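Here the complex is missing a single protein chain, while all its other protein chains stay put.
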Amino acid sequence: MSIETKLTNAQIAWRAAQDIQDGAYVNLGIGFPEMVAKFQPEGRQAIFHTENGVLNFGEAPAAGTEDWDLINAGKKAVTLRPGAAFFHHADSFAMVRGGHLDVAILGAYQVAQSGDLANWSTGKGGVPAVGGAMDLVHGAKRVAVITDHVTKKGEPKLLKECTMPLTGVGCVTRVYTSLAVVDIEDGQFVLREKLPTVSMDDLQSVTDAELHIDGDIAELIVPEL
Amino acid sequence: MSIETKLTNAQIAWRAAQDIQDGAYVNLGIGFPEMVAKFQPEGRQAIFHTENGVLNFGEAPAAGTEDWDLINAGKKAVTLRPGAAFFHHADSFAMVRGGHLDVAILGAYQVAQSGDLANWSTGKGGVPAVGGAMDLVHGAKRVAVITDHVTKKGEPKLLKECTMPLTGVGCVTRVYTSLAVVDIEDGQFVLREKLPTVSMDDLQSVTDAELHIDGDIAELIVPEL
Amino acid sequence: MDKTIATPAEAVAAIPDGASVMIGGFGGSGAPLELIKALVERFKETGSPKNLTVVNNNTGNGKVGLAAMIELGMVSKMICSFPRSADPRAFTEAYLAGEIELELVPQGTLAERIRAGGAGIPAFYTPTSFGTDLAEGKPVAEFDGRKYVQERWLKADYALVKAELGDPHGNLTYRKAARNFGPLMCTAAAQTIVQVSHLVDAGTIDPEVVVTPGIFVNTVVEVVNPAQEELLNRAEESWV
Partner (left out) sequence: MDKTIATPAEAVAAIPDGASVMIGGFGGSGAPLELIKALVERFKETGSPKNLTVVNNNTGNGKVGLAAMIELGMVSKMICSFPRSADPRAFTEAYLAGEIELELVPQGTLAERIRAGGAGIPAFYTPTSFGTDLAEGKPVAEFDGRKYVQERWLKADYALVKAELGDPHGNLTYRKAARNFGPLMCTAAAQTIVQVSHLVDAGTIDPEVVVTPGIFVNTVVEVVNPAQEELLNRAEESWV
């Protein structure tokens, strides 16, 4: 495999952030997806939702000024923006399950061309933990995944079928990877953007399921961050 | 029929009020049952709930001082007591359906010895209206009825089976009438109190289903109000 | 983020014939009268919107508000729990003449169906109405030895709601018992339009006391000193 260049996590998060409209209600998964919040394009402001009952929270406070009753789903301290609201967990998941979020951006172990997502359990024992992922994938109007294109061992993460336990069936519509932007349409991966330095053959070689082409393939931008 | 004396509605309401414990959470049906609130025994204070989202409301305000955003389920203006709370309709009926009310006291067209209640529709056409009655009969820990013992035409209201459309099945456990206090146990009416001026035969003659006796029958008090 | 709009007329301008519309309020308390009046005036001028399905606890009182909509023939179906009031003539006459359909729903079931619509719960079980005429045709299931009726979620194209404070994000508080169905209906409509008695800047409403978070609201219009249905009826006002 000859792929040397790939986007960093921050760059993937930046790319995902470009698709979030001004005023969108957004939930970002714990960890890597949280980075998306940093890269909102100039002039746009999304409203961030966290499962534990806050709408319109902002950045982390300065160290030493944390209020540990004001945290996000990753248990990190956050701050509030003007126009915030607190609510209990049932109302929070009414927002999720009821289709009120515009976008949820999650991490993934595996994504299938059917839109199936596996991101909660490797299926290998240990302590399973699901959190809000299974709710988010069936609630937001648009469910997107950000992920490295392959596993740390170099195995494809974009698959014909997931082999790990599913988080949701047919729920993902777009995948932002370290090499490409791929939509899921009618049970197929449709390539929308790829790094110019990566050939189609190389990209397909690290993708288990077939990458379809439907119109132009744009150049995946490599932002300087 | 030789029954000349009977309790007034206020006296029936007074009797029902004697069974409400201090600190009980109580919902009173629209109309006649609302009178129960006036007769709380000295030293006891119930907390009144209304379907439209108020807990711990008090008496009507003086005429001319009404706030028409502060009403009860009968759309009458009320006031607040210290320790009141407002909430939306789903939370209000979570209190009802979830078994959090200690007592609901309702009016009745008919009550059956099974505990079935008919109090929402005469079944004769016109415009049907149910309100919160069907929720209340399945929610409160104790559902009691206050009613004249017979209809205006003199027909029994305590029946073997209801003939009018049901509000709820097997839900009533005590009936306070103008002549007696009757419990419903194991599908039978069990007489607990009766007016001393009314003979057993006379009482049975205005009661469709059999009145059973289980222990002493107390004297139904005729309060001076 | 600015969901405000200048006038009630603009706020309701897009509601089409045949729409389903949840209207907040319990009797007059919480009724969004200025939004309703804007709809009524549009109908008088243009003949639209008509054939509306309206969800409300009641069916109006007198000749203003929802009663006026019904008397003018704008409503083809009511979904409600209690179609009675001090002066229910508008609905009663239309209903007895067969000009309006009625879906009668127990009040707690109505509230829970609306909440379920907003919360993505397509169906739930309730003890309410089991064994009664209102459960006819509905699935019944037994849980832990007790029987329950299956009820479906209720959603609408629009919700018209009255609130007390509102900000440009759509965060809302309510006034006393006028809260009633408002917070539920805000969650269950594709487009939620709210008249607020006081429009305030974002950040003015303490996040702790927000009752309806802005995510559930699409349009906010300020109506200061809103009318109170009970007082209009006492003054024998008529919009018909």
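Labels A, B and C are assigned to the chains in the order they are written; within every chain, residues are numbered from 1.
Heads up, the rule we're going with is that a contact is a pair of C-beta atoms (placed from the backbone, for glycine too) under 8 Å apart; a residue touches a chain by one contact, two chains touch by 3 or more.
Note that this is a predicted model, so its numbers are computed, not measured.
Taking every chain of the complex into account, the chain not shown here touches A, B, C.
In the complete complex, the hidden chain is touched by one of A:3, A:24, A:46 or A:96, namely A:96.
The chain not shown here is touched by just one of B:6, B:75, B:97 or B:174, and that residue is B:97.
Seen across the whole complex, the unshown chain contacts subunit A at 50-54, 66-71, 75, 86-90, 92-93, 96-97, 116, 121, 126-135, 138-139, 165-169. Residues of subunit B that touch the chain left out of the display are 22-23, 25, 45, 47, 49, 54-56, 80, 82-87, 90-91, 93-101, 138-139. Counting the whole complex, the residues of subunit C in touch with the unshown chain are 112, 116, 119-127, 141, 143-144, 146, 148, 152, 173-176, 207-209.
One rule holds for everything that comes next: only the chains that are shown with their structure count from here on.
The chain with its CA mean position farthest from that of subunit A is B. With touch defined as above, subunit A holds no residue shared between interfaces to two or more other chains. Within subunit C, contacts with two or more other chains are made by residues 115.
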